[in-house]
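A single protein chain has been omitted from the complex, and every remaining protein chain is retained in its original position.
Order of writing sets the labels: A, B, C and D. Residues in every chain begin at 1.
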Amino acid sequence: MSEQFQPNVVAFLCNWCSYAGADLAGTSRIKYPHNLNVIRVMCSGRVNPLFVINAFQQGADGVLISGCHPGDCHYMEGNFYARRRFSLMNELLEYVGVEPGRFNMSWVSASEGAKWKDVVAGVVEKAKEAGPFDQFRRNKINW
Amino acid sequence: MVDLEKMRTIAKETVSRDDVRYLIGWRQGTYGFRVSPHFMKGPEEAEKLIFSPLCSNNLATYLTLTEKLPVPRGEQPDSRKIAVMVKGCDSRAVVQQLIEKGIERERVFVIGCPCEGVLDLKKVEEKFPGILSPVEVEWSGDKIIFTLPDGVKEVPKGEVLAKKCLSCRYPNPVMSDITLWDEVKSLGDGNYEDVKEMEEKNPQEKWSFWKDKFSSCIRCYSCRNVCPMCYCEDCVLDRLNPQWINRSANISENSAFQLARAFHLAGRCIECGECERVCPVDIPLMALNRKLAKEVREQYEFEPGLDPESKPFQSSYRPNDKEDFIL
Amino acid sequence: MDSMKLSKDKLNSFVAILAEQKQLYMPQAEGETLKYSPVNAKVQPDLVFSNTAVPAKSVVFPQVETLFRYEVEKTDIKMPAGEEERVLLGVRPCDARAMSIVDNLFSWDVDDPYYLGKREKTIVVGLACQKPGVNCFCSSVGGGPASTEGLDVLLTDLGESFLVKPLTEKGEKLCQAAGEIFEEASSDDLNSAEKLHQEAAALISRSIETGGIPEKLPGLWESGIWKEVSNACLGCGICTFLCPTCHCFDIQDEIEGFEGRRCRMWDSCMFGEYTLHTSGHNPRPTRRERTRNRINHKYNYFVQKFDVIACVGCGRCISSCPVNIDIIEILQQVKEAQ
Amino acid sequence: MNNKPKIGVYVCHCGVNISKMVDVDAVTEFASHLPNVKVVRNYSYMCSDPGQLLMREDIKNEGLNRVVVASCSPRMHEMTFRKTLAAAGLNPYFLEMANIREQCSWVHEDREDATGKAKKIVSSAVAKVRLLEALYESEVNVEPATLIIGAGIAGIQAALDIANAGFKVYLVEKSPSVGGKMSQLDKTFPTLDCSACILTPKMVDVAAHPNIELMTYSKVEEITGYVGNFQVKVRKKARYVDMDKCTSCGVCAEECRLAGRIPSEFNENMGKRSAIYLPFPQAVPAKYTIDPERCLFLTRGKCGKSPKCVDACLAGAVNFEQQDEIAEFKVGTVIVATGYDVFDAAKKPEYGYAEYENVITGLELERLVSASGPTGGDILIGKGENAFVPKEIAFIKCVGSRDKSVGNEYCSRVCCMYTAKLAHLVGEKIPDANVRVYYMDVRAFGKGFEEFYDRVRREGVRYIRGNPSEIFKRGDKLVVKVEDTLTATPLEDEVDLVVLAVGLEPRKDVREVIDLLRLSQSSDKFFLEAHPKLAPVDTATDGVFLAGCAQGPKDIPDTVAQAKGAASSALVLLSSGKVKIGAQISFVNEATCRGCGYCVDICPYGAIELVEINRMGNILSVARVNDALCKGCGACAAGCLSGSVQQRSFMDRQILPQIAVLGVMR
Partner (left out) sequence: MCDNANPYVPYMATIEDTWYETLGDRCVKTFKVTLDDAAARDCWSHKPGQCAMVGLLGVGESMFCISCSPTEGDFLRFSIMRAGKNTQALHEQEIGDKITVRGPYGNNFPMDDWKGKHIITIGGGIGQAPLRPIVEYVKANLDQYAGLTMIYGARTSGDLCFKGEFEDMSKRDDLSCHMTIDLEEEGWNYNVGFVPTMLMDVNPSPENAIAITCGPPIMIRFVLENLKKLNFADEQIYTTLENRMKCGFGKCGRCNVGSLYVCKDGPVFSYATLKDVPEAFA
C-alpha cells in the first residue's frame, strides 16, 4: 500500500458535552484529522451498543462514543449507563479478536475543544495502526 | 441424595392442586442418553418423572416460551401456577425471570432439585457410541454410574460432566417453594480459567478461533430459543424494520448476531449452558457468555439470578463503575 | 457401464482428477461440524461414514443464494453467473434420495432455475452406508443404506478398495473421465458389496411402519397428540434447517453501499414469523400448529402432491433436536392415536 | 400521509468560513445525486433572510417536504431553520443539519479532505432526513397551586410569596409546628436580631393566609403525575386534640402524668415536656398535640382511671378517637424545603460529646442562651444542684464539616458565623468568661460577616488555629488537646465547657422525599439542583424546585433568597398556566414490549411506567412513556433489548442508515 491508509471512524457524540466540545474545537480553529465522522445523539446513553457492531459491519474501521464526564450528564445519568454498556462491549469486542483501539470511548466536555482534538487524533491514529477493518465487514460476502 | 419416590409423590400432590396448571419435569427420552422435558398434567403421569445426571434441560425456559393465545371473549386467561422442577442453575433463571418481570412469582411453583452436575452428552456419546435403548444413569460420589445394555460402567465425573458443572457454584436452587432433598456441595468456585486463557491470546489468534466458530453458525437461533432469558415478543434479531442483522448466513451477519446475542445476555446469563448444548454446530457460546459474566462479576460484583429484588444489571449503574478504558 | 473398482491408494488421484475438472464438494470438518464444502485437488480425502451435520442439500440449495443483483435506484437487473459444474463426493444415500424428492417440488409446475440449474450441473457420487447412525430409519421410508435414488455413482467401501457403480449417464461420463485409475470389478466384489449392503441394512435399529400414516393424518387434525408432542419444542428450527428434504426459503433484499441483491435463504416452518401476517394474525400461532404442519407436510401433503414421503429417515432431526422430539415417536403416536 | 421524501439540500458558504476549505460547488453537485434529493442550492449565508427565503420558496414551489441545511452546528441555527420550515408550512422537525463548519471547514487543512468529509456529512444528513417524522409539541395545563414540603423559614417564605401572588399553596410540615430550625435559634448573625422576633410574624401570617392551606403534623405520602399536574396525597396525623376546640391554655400539659418527664425536642432534649405538648411557646398553630409514642393512654390503653388531660381540658378538646386523615389534591408545582439536620457529634468520639455533659453542640447552646430555653436564658451546665456557670469556654469549629473521615467534605457555611455569634452571646451572658475558638479557617464571606467577626475578636474572643485531636477529663476540667498551628506549639487547654460547632447534614429521613419525587442527590447527599449555576433552584424533574438547606447548607439570608427564587420559578409556571412538552421524546411499541421494566429503571426522570394492557384477553404489562416527564435523552431506547422503546427523531431506524452511509462512503 503506497498510499497511506485512511481509516474511517464513526463517532457518536452527545449533544450537550461532546458535540459542543467538538463545536468548540471548530470555533477555536483547532485542526485535527478528517477521518472521523459524527452522528449526533442527545445523550451518550442513547447509543445502542448494537450500533457499534453495526458500524463495524457497515464499514467503520473504528468507532468512538463520547459523552459528558461522569456527573455532568445533561440528563444526569445517561453517561453512567453508557459507560457500563460500552465497557462490556469493549471487553466483548476485544475478546473475539477485534483489535484494541478500534473501539473507543471518551469523556469530552463542552469546554474541552483541545481534548476533542487529542481524542480524534488518537482514535484516528489507532485505527490507522489497526488498518482496514475486514473481520466482519459486510462487504458483499458471498454475493 | 436423589429420591425419585419423593419427587414423584410431591409431583403428584402438586399437579393435583387446584391452583396448578401443569408441572414441568424431566423424563427418559426416546433413545440412548436422551432426556426430554415432561409436561405433567395429572398425577398419573408422575411415574415417568426422573432426575438423573442426564437432566440438562433448563425447564425454566418453558415458563416464558409458552405462547399466550387469544382468550375467547368472556373467558378469563388461565391464571393457575405452573410448577417447574429446577436445578441450581435453572433456579437462577427463574429468579432472573422474576427480576425481569418475565413471570410473576405467584404464577410459578418452584420445585428445587439440588444437583450434583449433569453430563455433557457429546462426551458421553463419544464414550459409549451407538446406544439406542434408553440408559439409566446415576450419581455416585465422584463417579457416574451408567447402566448400559452390556453392563454397568462407572466413570469418573470429571470425564463426562458438562463443563459448566465442573465450576458450578450454585448446585442448589437459590429459590424454591419446596426442595426435594438435601443440599449438595458445590463442585467449583466458578473460576474463569478458560476465559482468561482466551484473553491471553493476541487479537489474530482470538479472531481466527472465533471466525471459524462464527462462520459455521447456521442461524437456526436455537441458542436464543432455548435461553430462558430470551423471550422478547419480537427479538431484534428477527426484526425487519429496522433490520439490524440480515437474514443471510455469512461471517458478517453471523458475527453481528453472535455479539448482539451475547451482549443482550450480559449481566443476565445465568450460565445454564443450554445455548451451547443445543447448538447443532457446536459453537462454544458459553465462552462468550462467560467472558461477559466474568466481567460483570469481577468488575461490578454483580451476579444475575440470585436476588429477585435486585435491579437488573443492564438497567442500573454505580457512580464509580470502572472507566479505565475511557479516553 | 459396469461396476469398477477403485483401490484406496488411488483415491487421492481420483479426487484430484475430479477436482481438476469440476468444483468438488466433500464432507469437511469445520470446527467440530461436518458439512459439504468445496475442496481443491490437494485435499486429503477421508470418506467416513458418519453423517454430516448439514446435509448435502446445501450444495444445490445453499443456505443463502443470490437471485439477482441491481444498483439502488436503477432498474436493470443483473443475473448471477451461471452455475459451475460440480461433483459431490461421499454423499450418503439418504441425502441423495432427499435431493430426488425435492426435485419434485422445484420442478413442479414452474421450474426453479436456481435449484434445477445447480442440480443439473451436479454429479452426485454416493457412498453406501455401512455404519448406520443410532437414529437412522431410512429403510422405513423407502430408502436404504445403499439406495441409489438421486445418485449418479455409488461407492461401496470394500475394505481395501471401493466398488464404483455408475448409475446414470452423468455418472458414467464422470467415471470415464477418470479413466485408467479404475480396475475391473470381479463378481466377488459385486457379491461382497451386496453382502455389505445387506449387513448395513440389518444394522438399522430404528424403524416405523409408515404405511397408512398419510391416510391417517388428516383425521388427526384436532387430535390432542399435537399438543402433547410439541410441548417441549423450542421452535428452533434445527429439525428443518438440517433436514435434507426441507426446502422452504425466505426472500430478502440486501443492500451494500449502492448495490443490492435479492436473495433467498433457508426458512423454517417451525419459526413463528414464517406464517405471520403483517396484521399480527398468525394462522399457525403456536408450536403445536407448527409441529403439526411439519409432520403433515412430510407425511401427508407431500405424499398427496408427489406421491412420496418427504422424509428419508436420516435421523438428523432426532439427533439434533435439543429436547428429544423424535419423529419416529410422533409417527408412532400417530399410528396409535384414535 | 407518508409522501415520498422530496429533499432540499442547502449548502452554505458562510461567507468564506465554509467555502474557503470546502468546495461548496462540489458538495452541491454531489448532493444532487443523493436519493430523494429534489433541490440543491448553495448560498453565501443560508441563515440570512434571503437565504431563508430561498428555502421557503422552494418548499412552496417545489413541494419539498424535507430539508437538509449544510452549514454550521445545529447548536447554532437548528432553531432558526426549524422556524423557517414552519413559516413555509412544513413541520419543523423535517429538518436535519449537516455541520460542515465547526466540525469540518474550521478543523481541517486540506481542501480535498474537507470537501470529502463534507460530502459524507451531507449524505448522512440526507439518509436521516428521509426517515424523519412530523413531530408536534404539546402543552399541558398547569394546576394553579403549589405544594411546599417543609415549613422552615424557606418553606414559609416561599409559601407567602406564592400565596401573595394569588395562587393556592399547600404547606405541609412534618412536626406539630412551623418554623423549622430557625425557631430554635436565639439571635441571628451578623445583626443579632432576635430570631423569634423576625420569624414569628411570618409563622402567624402563614397560618392565617387565605391562600395557604397549612397542614402541620402531616406527611406527604404520594406524589404522582408530572409538571402542571401532580396528584398529592397527604396524611394528616391524628393529634388527638381537636384543633377547633383547643384554646392553647396548657392546663392539660400541666396535668399530664408524664409532665416534665419527656425530653423536649425543641430544646435539643435539654428541657422536658409532657406527653401532650406545645413544642414551644410561639408554636404555630398554637394547638396541643399528644405524642402517641409516649402517651400512656395511647401506648398502654390506660392512663390511671381516666386520662388526666381529658379531665383537665375544659374545652373538651382531647379526643383519643381521632384518626389520621388523608387529604388529596392537585398541584402544578412542588417546592421541596425540607431543611437539614445537624451533624451528630457522637460520630466524633474523640470529642467526648456522648460522654461529658459539658461538651455540647452549638444548637444546644442556642437553646441555653435563649430566654425561652430550658434554663430561661442562663448558661447553666449540669443538672440541678450541680449546675454551674462555665468560665473557661472553648469552641471547636468544623465538627462534621470539611471532614472526610465522617464523609462530609463540604463546608457547612454557617458554623463560622454562628460560632462568632454564640461567642459574643456568651460574653454578654457571662461577662467574665474566657472564650476561645479553635478553628481551621474562618470564612466570613457574607454581607457584614467580616465586620461581625472582627467585632467579636475585639470583644476578647481568642481565635486559635488548630484542630483539637482529643478532649478528655482531668479533675472536673475538660482538657482540649490541640496544636496551635500558627506557632506550632502543642497545647493542653483546660476548660469548663466545650461547644462543638456542628455542621449541617441532609436530613436523616431524606430518603422519604427522594422516593416521593425521584430526586437525585449530589455527592454531599443534599438534593441535586438541575444546574449548579444556572438552575440552582430547579431539579431534574420539571416543576419541582428546591429551597433552603434542603439543597445545601446556607444561612437564613441565602435561604430566604433561594426560597424567593423557588417561589418565582413556580410562579412562572403557575401564572402562564401552560407548559410546553418537548417533541423529540420517547414512545413504546406496546406490541413488542416485553414488560421487563428496564426502561423504567433507566429513565432518570421516572417518565416510564409499566401499565397493564389487555392483548386479546391476556393481561400483559408493557411500558408507557409519560410525555410530560420525558426529556428525550434516549437512554431508555438504548437499554431496551427488544428495541421497543424508541426516541422520536433518534429512532434506531433513523440512525442505522446514518451509520451505513458513513461506513460505506470511504
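To be clear about the criterion, a contact is a pair of C-beta atoms (placed from the backbone, for glycine too) under 8 Å apart; a residue touches a chain by one contact, two chains touch by 3 or more.
Keep in mind that this is a model prediction, so the values were computed, not measured.
Engineer: Which of the visible chains would the unseen chain be in contact with across the whole complex?
Structural biologist: Visible chains that the missing one touches: B, C, D.
Engineer: Going by the touch rule given at the top, which residues of subunit C touch the chain that is not shown?
Structural biologist: That gives, for subunit C, the contact residues 67-68, 70, 72-75, 77, 79, 105-106, 108-114, 218, 221, 247-253, 255, 260, 262, 264, 267, 269, 274-279, 281, 283-284, 289, 293, 296-297, 300-301, 304-305.
Engineer: Can you list where subunit B touches the absent chain?
Structural biologist: Residues of subunit B in touch with the missing chain: 240-241.
Engineer: Tell me which stretches of subunit D touch the chain missing from the display.
Structural biologist: These residues touch the chain not displayed: 1-5.
Throughout what follows, only the chains that are shown with their structure count from here on.
Engineer: Between subunit A and subunit C, tell me the centre distance in angstrom, where each centre is the average of that chain's C-alpha atoms.
Structural biologist: 46
Engineer: Taking each chain's centre as the mean of its CA atoms, how far is subunit A from subunit B in angstrom?
Structural biologist: That pair's centroid distance is 36 Å.
Engineer: How many angstrom lie between the centres of subunit C and subunit D, each centre taken as the mean Cα position?
Structural biologist: 70
Engineer: Residue numbers in subunit A touching 2 or more other chains?
Structural biologist: Correct list: 49, 54, 57, 71, 77, 81, 85, 138-139, 142.
Engineer: For subunit C, give me the residues that contact two or more of the other chains.
Structural biologist: As it turns out, subunit C has residues touching two or more other chains at 64, 256.
Engineer: Going by the contact rule set out above, which residues of subunit A touch subunit C in the complex?
Structural biologist: These residues of subunit A touch subunit C: 138-140, 142-143.
Engineer: Please output the residues of subunit D touching subunit B within their complex, sorted ascending.
Structural biologist: 591-602, 610, 615-621, 639, 641-644, 651-653, 656
Engineer: Give every residue of subunit B touching subunit C within the complex, in rising order.
Structural biologist: Residues of subunit B touching subunit C: 29-32, 34-37, 39, 57, 61-62, 65, 67, 69, 130-132, 212-213, 215-216, 218-222, 225-226, 238, 246-250, 274, 277-278, 280-283.
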